[in-house]
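With one protein chain removed, the remaining protein chains of the complex are shown where they sit.
Going in written order, the chains are labelled A and B, and every chain counts its residues from 1.
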Amino acid sequence: MTAAFRAGPRPARRPDVLRRLAGASLPYQLLTFTVFAAGWELYARGWGGLLIPTFTETVAATVELLGSAELWRAMYVSNQALVLGFGIAVVVGVPAGIVLGRFRLLERFADVYLNILLVTPMAAIIPLLMMSVGFGLASRVILVTIFSIVMVVVNSRTGVRQVDPSLIEMARSFGASERQIWTRVLLPGALPAIMTGIRLGVGRAVTGMVIVELLMVSTALGGLILEYRGLFKAPLLYGTIVIILAEALLLISVARWGERRLTRWAQTTTARNAR
Amino acid sequence: MGSDDYGKERALIEIRGLGKSFVGQDNETVEALRDVNLDVGENEFLTVLGPSGCGKTTLLKTIAGLIPWNDGDIRIDGTPVRGPGPDRSMVFQNFALLPWATVLDNVAFGLRMRGVGRAEREERARSLIAMVGLSGFETKRPGELSGGMQQRVGLARALAMRPRVLLMDEPFGAVDEQTRRLLQEELLSIWEEHRMTVVFITHSMEEAVLLGDRVVLMSARPGRISEIVPVPLERPRSSDVGALERSGQYVEITAYLWDRLRDMHEEHRPSKVAG
Partner (left out) sequence: MSALADHHSTRAAPARKRPSWRRLPAAPISLAAGAAAWELIGQLAGMSFFPPLSTVLARLADMATSGLIVTSLADSLVNLILGFAISLAAGLVAGVAMGRYRKVEAALGVYVYALLTAPSLVFAPIFFSLLGEGRGSIVAVVVMYAMFVIIINTASAIQSVPVHLVEMARSYGAGERQVLLRVMLPAAAPMIMAGVRLGVGRAVTGMINGEMFIAVVGLGRIVTQAGGRFDSAGVLAVLLVIIAVALGAVALVQAVDRRITRWVPRTTRGNQ
C-alpha cells in the first residue's frame, strides 16, 4: 500500500545545465590543477634557480622524454623487476594466505610476523639483499616480491576467514567433500578479498620498484634521475618523476578496474569489508 | 468537524499557508507540504496522523526551525520562526542520542548548547532523569540502555529545556509494543502534571486518540491537512488507560480515523484509479 504513494505525480524536471555543471566535480578539479600549475610556474620563475624547473619546462621535458629511446629502455629494465616480482608475490602469496585462513593454528603463530612485516619499513633490508644476492635482477625481483606479498597474503587470509561458516556447514549437510568445499564455497567466497589483495599488491609492487630504483641499484629509471640530478637537468629530472607517477597511477587504476570487473557479483552477495 | 473547533484559548502556534518543496538529487522537485493552515492552542496536545511520506516529519521540522520553507508563515506566540529556539524542543524517532556521552551529558546537551552553566545544567538534568525514572543510570552510555530507556533519555533531554512546545516525531515508533504502552502512560502523566503544548506525530490511530486533544489527519501528494478530529475523551487519562480504551467513544473515534485513512490509501492505489 505504501508503494502506491511512491508512484505519485511526476516531479517537474528542470535540465539546468549551469547547475549540473556546478554540481559536477570536473570544474573544481580543473580549477585545482590550474591553481597548482600557475603557482608552480610563478614560484619557479621567481625563486626557482637551477634546481627547480617551471611547470611549462617540465611539461616540455616530459614530452621530450616520451620520445626518447633512453627512457623506454629504462622503463623496460625497471618494469622487468616489477612484473617478475609481482608475479611471484601472487603465485606464492595467494596460496599462503588461503592456507593461513583455513588453518587457525598456523595463523595464530604466523600473526606476529605478518604484523611486523606490515609495519616494518622494508627498505632497511636492502643492504642485506645486496650482500647476499648482489646487484642483479634477482635482488630487484626479491625486493618487489617482499614489498607486495604481504598485502596479498593478508587479504587472501581475510577472504577465507570471512566466508560465512554456516555456508560450509550447509555444503557439508549436502554431502560436499573437503575438495568441493574448497572449490565451491571457500575460494569463490574469498575471491573478492583476494582480488583486493592483488590490487593493493600492485600498488606496493610499484612502490617496491621505485624504492629499488631510488635506494638500491639505480640501473634504469633511478639511474636517469641520478644522471639528470648530477647534470642539473632539472626539467628532465621532474619529467622522469612525472612519468613514473603516471605509470604508477595507470597500473593501479587498471588493477582497480580489473578487481571491479572480476568481482562484480560480490557486491550484492557478500559484505565487502576487506578494506 | 471543522478545523476551527478549537479556539477558546489563544493559539500558541499559528501556521498559515505553509508550503514546502524539496529539490532532489536530479533537480526534481517533491512537493512535501501545500497550503497547510493550523492553529495549536496553548497547552494543547495535538497528534498528527497520516500515511507514510505525507510530510509529517517535514511539518514538524519546519516548526522546529530546522529546515526552510517556500511559502507561508509560522509563528510561535506571535513571533515568526526564524530557526531553532529554546522555546521548542524535539524528541526524535531514532532517539538521536550521542553514543559517546553519558545519560547525564545527553540530557544536559541542550542546556549546554544554550550556554547554561555546568552546576545548573547537571542539577536540572538529574531532576529530569529522576522524572523519567532513570535515576541510577546517570553514568551509563546509550549503548548500555534498552530502546525504551533510550527514549526516556531523549524525552528528558527535551523536557530539560523547559520548552513551551514539545515536538515529537514518532517518538515511540522504534520500541516494542509493551514498552510503548508504558511510555505512553508516562508521557500522559508527565504532561498532565506539567502542562505544555505538544505536537506529536504517529502512525498509530490508537496512540493518536489516547494522547491527543485533537487529531490532525494529513493526506499525501502533496501533503496537506485533510481533517482535524477532536477527541472529547475525559482527562486525566493516565489513571485508567484500560477503561478508556474500552469506552465506546474511543472505539468510535479510532474506527472513524481508520475509515478516513483507508480512503486515502484507496485513492492512491493504481488499480482503483480508473474506477
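Here is the rule we use: a contact is a pair of C-beta atoms (placed from the backbone, for glycine too) under 8 Å apart; a residue touches a chain by one contact, two chains touch by 3 or more.
Everything numeric here is computed off the predicted structure, so don't read it as measured data.
Visitor: Considering the full assembly, with which of the depicted chains is the omitted chain in contact?
Guide: A, B
Visitor: Would you mind spotting which of A:68, A:120 or A:183 touches the chain that isn't drawn?
Guide: From the options A:68, A:120 or A:183, the contact with the absent chain belongs to A:120.
Visitor: Of the residues listed, A:70, A:111 or A:169, which one is in contact with the missing chain?
Guide: A:111
Visitor: Among A:32, A:68 or A:177, exactly one should touch the missing chain; which is it?
Guide: Looking across A:32, A:68 or A:177, the contact with the absent chain belongs to A:32.
Visitor: Would you write out the residues of chain A that touch the absent chain, in ascending order?
Guide: 24-25, 28-29, 31-32, 51-52, 105, 108-113, 116, 118-121, 123-128, 130-132, 203, 206-207, 209-211, 214-215, 225, 229, 234, 237-238, 241, 244-245, 248-249, 252, 275
Visitor: Which positions on chain B touch the chain that was left off?
Guide: Contact residues on chain B toward the absent chain are 61, 64-66, 84-86, 88-90, 92, 94, 96, 98-101, 109-110, 112-114, 141, 143, 157, 161.
Going forward, only the chains that are shown with their structure count from here on.
Visitor: Can you compute the centre-to-centre distance for chain A and chain B, using the mean CA position of each chain? Integer Å is fine.
Guide: 52
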